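As you look at this complex, bear in mind that one protein chain is not there, while each of the others sits in place.
All chains are identified by letter, namely A and B, in their written order; residue positions are counted from 1 within each chain.
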Amino acid sequence: MENETLGQIFIITLLSSNFVLAMFLGLCPFLGVSGKLETAVPMGIATSFVMLVASLCSYALNALLTHFGLEFLRLISYIVVIASAVQLVEMVMKKFSPALFRALGIYLPLITTNCAVLGVALFQTARGYNLGQSVAFSLGGGLGFTLALILMAGVRERLKLSNLPGVMEGTALSLMLAGLLSLAFMGFAGVGVTR
Amino acid sequence: MTTNTKQPTNMEQFLEGIWKQNPVFVMVLGMCPTLAVTVSAFNALGMGVATTFVLVFSCALISLLRKQIPKEVRIATYIVIIATFVTLVDYIIQAVSLALYDALGAFIQLIVVNCIILGRAEAHAAKNPPLSASLNALGMGIGFTIGLLALGSVREILGAGKLFDISLFGANFQPWVVMVLPPGGFFVLGGWLLFFAWLAKRKEARHGK
Partner (left out) sequence: MSTPDTTPEITSSGRMIRTLALVTTVCGALIVAAWQLSLPAIEANKKLVLERGVKSLIPNASDIVEYDADSSGIRRAHGDPAANAVRFYAAYDNKGQLQAIAAEGAARGYADVVRVLYGYRPSCECIFGIKVVQMRETPGIGDKVITDANFVANFNELDVRLSDDMKTLANAVRTVKHGSKRYGWDIDAIAGATITSKAVGRGINDSVQKLLPLLVPHLKELEQGAAQ
């Protein structure tokens, strides 16, 4: 929809439609990686970066496919192009900025098959966002993912020190925590919607 | 394959995904679609069947081609094959029911990145003949569907007082709305996992004594 401003899109995807907590995108890394704060931050940043790349690629690709009337190839070309783009970025990063590569590199291949990344591409297409809106959407989504990851990691670091009943340990507890976080984020609903 | 006694039988491979390796409750895989679309039993069933379709056909095709696919490009090949069947399922759902299509939205296409499918392709279909691969995939798919249904029906019953859109408690029921909202997804899945963990603990305790 073109009646949304960039700021609105950014705030809404960051908070009330948070990718992880409201749209359930990118849950695998959210549950898997969010044990420690020091891995949560680079993982979040790397994912945000890949989401931005995916968003730009899929915007261009969608324009191209629509122009030629080949919409039925959308999904297959999105996934192939996003995967190759990430690979390319990885190689470029390795060559020109080894420090950055060391910090983020190990996460990049993991992220390619993260639903949040393909989700950005699919949702921006479904909503018909233009270029600026797509960028705002992917940035909001990426930072929202990072935010959720950091919050979760913080809670879980504390949790390690507390005494838990045996049944609660593991994924069940993480899911309950995520539920509470999601409930808290619902409080943001409506922020940035009205004008 | 019947000659090799060490290999599990087809039946075992089929049953594996339904109970012992249930993708939702045991392996906790493919969470994105699991939680996002299970606001009602009907949506859960639709998603489960769609995923099963993709799982069975892509695993069968991958298994057929397993000797032809060079290992360096196998992941790329798998993804292309999976994406093809997801596109197919996307069109089939549109042709069958637009209501279901609108309810599932972009999550149909997100089946591509469902870890269960790539996981099955890599761990099973790439090493086994087509019959065994498709049976295993079918089992996994059914297990996944059961998992989704378990989530979807609990959420629909608690959150809307209905099951498959049939009202259960009459007009005076006050729905527990949060269950059909995003936090409810986390709570219900967490609850199921807790239940299974408790079952396992109890069984362990019994065998111990």
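Criterion: a contact is a pair of C-beta atoms (placed from the backbone, for glycine too) under 8 Å apart; a residue touches a chain by one contact, two chains touch by 3 or more.
The structure displayed is predicted, hence computed values, not measured ones.
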{"item": "Listed residues A:56, A:159 or A:189, member touching the removed chain", "value": "A:189"}
{"item": "Candidate in contact with the missing chain, chosen from A:41, A:73 or A:168", "value": "A:73"}
{"item": "Touching residue (missing chain; options B:27, B:65 or B:163)", "value": "B:65"}
{"item": "Hidden partner chain, touching residue among B:11, B:88 or B:168", "value": "B:88"}
{"item": "Contact footprint on chain A, counting only the chain that is left out", "value": "1, 3-4, 8, 12, 17, 22, 72-73, 76, 127, 189-190, 193-195"}
{"item": "Chain not shown, touching residues in chain B", "value": "65, 68-73, 76-77, 80-81, 83-84, 87-88, 91-92, 94-98, 102, 159-160, 175, 177, 180-181"}
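FYI, only the chains that are shown with their structure count from here on.
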{"item": "Centroid distance [mean C-alpha coordinates] between chain B and chain A, Å", "value": "22"}
{"item": "Touching residues on chain A, where the partner in the complex is chain B", "value": "21-28, 31, 72, 75-76, 79-80, 83, 113-115, 117-119, 122-123, 126, 166-168, 170-176, 178-180, 182-183, 186"}
{"item": "Contact set on chain B toward chain A in their complex", "value": "28-29, 31-36, 76, 79-80, 83-84, 86-87, 90-91, 105-106, 109-110, 112-115, 118, 178, 181-187, 189-191, 193-194, 197-198, 201"}
